[in-house]
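Take this structure first; my questions come after.
Here the complex is missing one protein chain, while the rest keep their positions.
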Amino acid sequence: MDFTAYLGIETRGLVDGAFVLELALEPRHLSVAERAHGGILFTLLDTALGRAVIAELPAGRGCATVELKINYFRPVREGRLRASGRCVQRTRSLAYAEGDVVNEEGKLLARATGTFFLTDTLRQPDRERI
Amino acid sequence: MDFTAYLGIETRGLVDGAFVLELALEPRHLSVAERAHGGILFTLLDTALGRAVIAELPAGRGCATVELKINYFRPVREGRLRASGRCVQRTRSLAYAEGDVVNEEGKLLARATGTFFLTDTLRQPDRERI
Amino acid sequence: MDFTAYLGIETRGLVDGAFVLELALEPRHLSVAERAHGGILFTLLDTALGRAVIAELPAGRGCATVELKINYFRPVREGRLRASGRCVQRTRSLAYAEGDVVNEEGKLLARATGTFFLTDTLRQPDRERI
Partner (left out) sequence: MDFTAYLGIETRGLVDGAFVLELALEPRHLSVAERAHGGILFTLLDTALGRAVIAELPAGRGCATVELKINYFRPVREGRLRASGRCVQRTRSLAYAEGDVVNEEGKLLARATGTFFLTDTLRQPDRERI
């Protein structure tokens, strides 16, 4: 079981060109301030953006996150989260993706943009991460 | 038990002016590519930077992450991770912090910079997140 | 004459909810590699995003850039550039805006997201920048 499954993240797949993930918030996802930890929203976005990039590649290729900036707008404590990622630009070796996380009412909770390094296999190489 | 404790993150506290956290990697922290998921390194950094900011505030005040950019340099699969965060600048309402994650050999795995909104209580207000 | 006018940047104003600026590239805007310097595209975006934020505020209020991340996609050497900025989220003290720069054919050259601190006057205060 990988990290996202361990956290309870569910894969919805491509919906209207965006890669979609969902998560039903539980007490284990909360920070000491009793809000969803920033790391939960980041994990949703990093995964949604990376999967959106992979969805554009030939089978068997993968990607590794080079950088990702996340902006948070609103704390959240309960309910279902929905993350969507889109691949906006791609060259031979790099891709740029964007996405956001909304709550059940569709309110924007966080937004991210990131750069991904494209690899020849799903496993990223040990030497070529940055 | 909050999210960081659930993940097994250990708090070392202030060491030479930086707030330090550690984590012994386990299989549950790995992505499908069998590397530590980017969300694990992010959670370490978001927490280390936020705690470094709080360490500079009067007792009872807190902070919420406005934005955080993480850059990844090297995949990691096992061993102990050590994250350090420092508060670099602070005004009445905002703070800027930086930090990194290294492995047991001290090799740089990731680096982050972020902006934090300062709050009057440890619980961030519902309306003033961005 | 302010910096943007000095560079030849033209203000188009609000177009379909986005604040639009244009620039006809000249040799003075090029880097040693004979492409538009990254600072030119950044100046267009920082200004477009900031003006999009100010357009949402009551008259007389202003904003200061807290942070801005720009991603570059394609070098450009000549022709007209068009930058658009949108204010996506706003609270009492902070705003988040996004935007992009395209060339005459509408090709995406760069994209930016940023956080702005809202001020009571158009002049930002000396003490409250971060």
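A, B and C are the chain letters, set down in written order, and residue numbers restart from 1 in every chain.
Definition applied: a residue touches a chain if its C-beta (ideal position, glycine included) is under 8 Å from a C-beta of that chain, and two chains touch if they have at least 3 such contacts.
Just so it is clear, the structure is predicted and the values come from calculations on it, not from any experiment.
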item	value
Touching the absent chain when the full complex is considered, from A:Thr11, A:Ser93 or A:Thr121	A:Ser93
Touch criterion as defined above, residue of C:Ala52, C:Ile70 or C:Cys87 at the omitted chain	C:Ile70
Hidden partner chain, residues of chain B it touches	69, 71, 73, 88-89, 96, 98, 108, 111, 113, 115
Where the unshown chain meets chain A, residue by residue	66-67, 69, 89-96, 115, 117, 127-130
Touch residues of chain C, complete complex, unshown partner	1-4, 6, 28-35, 37-40, 42-43, 46-47, 62, 64-75, 122-124, 126, 129-130
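By our rule, only the chains that are shown with their structure count from here on.
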item	value
Chain whose mean Cα position lies farthest from chain C	B
Residue-number overlap at the chain A/chain B interface, same or different (half cut)	same
When chain B is superposed on chain C by its C-alpha atoms, the rotation angle in degrees, nearest 5	180
Distance between chain centroids, defined by C-alpha means - chain A, chain C (Å)	27
Between chain B and chain A, distance of the C-alpha-averaged centres to the nearest whole Å	18
Residue numbers of chain A (touch at least two other chains)	69, 71, 73
